[in-house]
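There's a structure below that I have some questions on.
For this view, one protein chain was removed and the others were kept in their places.
Right after this comes chain A.
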Amino acid sequence: MNRILLLILFLMIPFSLFAQLERKLVNENQPVELIFHAPRHINLLTVEPLDKKSLHFAIMHTFGPLDGGIENLFGLDNGANIQFSFEFALSDKLSIAASRTSQDKLYNVFGRYHVFQQTQNGSKLFSLSLAGGAGVNSSNYKFLPEPAPTFSERMSYFGQVMLARKFSPKISIQVTPMMAYFTDIRPVYQIEGTENLYLALGFSGKFKVTDRSSLSLQYIPNLNTDLRDNFGIGWDIEAGGHVFQMYFVTSQALNEQYLLAGGNGTIGDGFRLGFNVNRIFATGQKRK
């Protein structure tokens, strides 16, 4: 019996060679890429990883409320909140970042870790990433009659889990359970919340309209406070190494802690114009 099998096997070999090579992927678990255009989507971080040694630089702005009308050029006259953010990828999975926001002169350091990525063959149905960090409010409170807050009273922290899936080449959605914690709450801080702990659920949506531009949405309902929910709608444009994001949003906050604790205007009336410029520098990569 074995011999016959062996014989059949030998008979098959020469004939099978007339055929072409079998086409097979080098990596069967090819990840789904560009779920979002950039590591930021309106205000929230995304699952979009950076290649090892690349640097993501984001300048983000939000302006005053639109309801001032043309007199304040729809909020542009009112001081902008600006955030500079630098994120550097230590590996394809882990990146570290530092940012500085005008609002309360907050310095933030955070990390982002990609646990796994959605794959084209469906072995992973979604991408999962984690992010967390700590910030310090560096405003000068010498003008206060009471003693200025100490360093530890100025600290705030955030943590979040990002789950995202590209449902089709056009539609991507991310769900982000988020938390923020402030060690101390003072009226002088530029937040509306009165709690130390804030829980929220972030939703980010991308709808690709052309090859290089998308409609973007953001909705962050608060889970444990009476603060209004955050809502944003915008337009992303990919221009090679840059991703420009223009949006209307209900909050001036740009970092995670203030997004959750900062409070929101109403949709429509309380809208502000926002604008992000994302640039990825491929440092240390060899040009071929």
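The working rule: a residue touches a chain if its C-beta (ideal position, glycine included) is under 8 Å from a C-beta of that chain, and two chains touch if they have at least 3 such contacts; residues count from 1.
Keep this in mind: contacts and distances are computed from a predicted model.
Colleague: Since a chain is absent, check the UniProt entry for it and pick the matching name: "Alpha-E domain-containing protein", "NtaA/DmoA family FMN-dependent monooxygenase", "ABC transporter ATP-binding protein" or "YceI-like domain-containing protein".
Modeller: According to UniProt, the chain not displayed is called "YceI-like domain-containing protein".
Colleague: Could I get the residues of chain A that touch the absent chain, sorted low to high?
Modeller: 3, 6-7, 10-11, 13-14, 17-18, 20-21, 23-27, 30, 32-34, 50-51, 54, 120, 211-212, 239-242, 280, 282, 285-288
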